[in-house]
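First up is the structure itself, then whatever we jot down about it.
A single protein chain has been omitted; all remaining protein chains appear in their positions.
Moving on to subunit A:
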Amino acid sequence: MPFEAAPSPVIPSAASRLWTAGASAGVSIGVLLVLAVAQPGLAPWLLGAAVVVGVATWMINRGSASRIHGGAGVASTAQTIDAADPRLLDSAFEALADPVLVVSGGEADDIAGRRVVLANAAARDLFRIQREGALLVSAVREPTVLEAVDEALFGNVARTTDYSGVGAQTRHWRALTRPLPTPEGDGTLALLVLRDETDVRRMELMRVDFLANASHELKTPLASLTGFIETLKGHARDDPKARDRFLDIMAVQADRMSRLVSDLLSLSRIELNEHIPPAGRVDLSRAAIDVVDAVSVLSAERGVAIRFDTRDLSAPVHGDRDEIVQVVQNLVDNAIKYSAAGDTVDICIKPDVPLEEASAPWSGGAREGGMTRLPLVTPDREPGLRYAAVTVRDHGPGMARENLPRLTERFYRVEGQKSGERSGTGLGLAIVKHIVNRHRGGLTVESAPGQGSVFTAYFPVAQARAAQAEL
């Protein structure tokens, strides 16, 4: 627009109403009429022009009016989509990521009256209930939550409660309860929303654990490093032989520290993700073959033979490739570590077995020679789910049964056992445990002093559910 403000006080500003079609037409018709009176000879022409201007103005105004009306029409259709369309609300409710339940009250003293009126998909998944009609206690038994629901129903109080669910993977929930007004006022309703707080809690725990472990475990190698440095600065300064030896030891210690830190980091990472099952697909036996190839140098060095007869079986499982490889790697590493020269390490794959068999020992049911079997990780039972198992057996010194439950504890070491020169970080089995748990699998150990030990890790077979559905 050329002039925002009018250049002269007489001419109205651009936005002025005087510039609208109606005003300018009125002015020009007026001028034409005045001219017609002044010049009677031209009157018919001037009157004709005035009529033309009038008609044109009317047409323009009508056009813009219909435009305004059209705009209003669009706005009103948008409003009908926004407005409470039951289907839209319903699908939004269904798609909510947090489990949401609407609970009806019934009588205050009748627990069977608390029923789930409505549950969204997330809630149905979590509690394995129907969309409506289930008893509340068959979904949630946590007493604090039940109390909070009662308070919302009969006390009209909104509350927030924290609780943890028991399971192979502990989950922390925050339950929000809100009283719901009912349209008829004939019954009481309450809203129960659950929010998964597992991530937050795990973060906290991880920080605490990491600090505690790292500071405790790094203390020893650090102390020895400082000791050697002091010696090197002091009387060993001019002794090249001692210096070389010390530097070697220092290198070993530094190496141990860095392994420790990287193991701790990977443990923390796995722990953080533990409640999120992995998405990929891995062939367990391929992973085992890779591991066997990778450790062949080490095993040859130590004179340990690896026997892997079932390498041709294919055993697809749900899993993260790197993590599955790490499980097999850690188990095989341990087996080699605790084997004497000339011993054999056996690896065996069972591609498709039910839970009972997967958690059963190597020998297929019979406990030979008084070996003790102990599950270290047990998955939550799911009917019909089948597992693929990898078993690693060594013929080393074995362990007494009282040591078995603590094997997956961080930095736990069986007393009086040496793991050879390449001492581990004490985190290997802890990592295995957490990976297996994340994969919804299991881990079993079998051992007895003097008889070696057998570790079995098992994972859910990929597409087991699809096969189940076809049957």
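Keep this in mind: contacts are C-beta pairs under 8 Å (C-beta built on N, C-alpha and C of every residue); 3 or more make two chains touch, one makes a residue touch a chain; residues count from 1.
The working rule: contacts and distances are computed from a predicted model.
Only one chain is not pictured, and the protein name UniProt records for it, out of "Zn-ribbon domain-containing OB-fold protein", "N-methylhydantoinase A", "ABC transporter permease" or "Phosphate-specific transport system accessory protein PhoU", is "Phosphate-specific transport system accessory protein PhoU".
Checked against the full complex, the candidates A:Ala121, A:Leu135 or A:Val157 give a single residue touching the omitted chain, namely A:Leu135.
Only one residue in the set A:Asp110, A:Asp238 or A:Asp293 touches the chain that does not appear here, and it is A:Asp110. What subunit A contributes to its contact with the hidden chain is residues 110-112, 114, 128, 135, 137-138, 140-144, 146, 164, 166-168, 356-357, 360, 363-366, 368, 372-375, 378, 380-381, 383, 400-406, 409.
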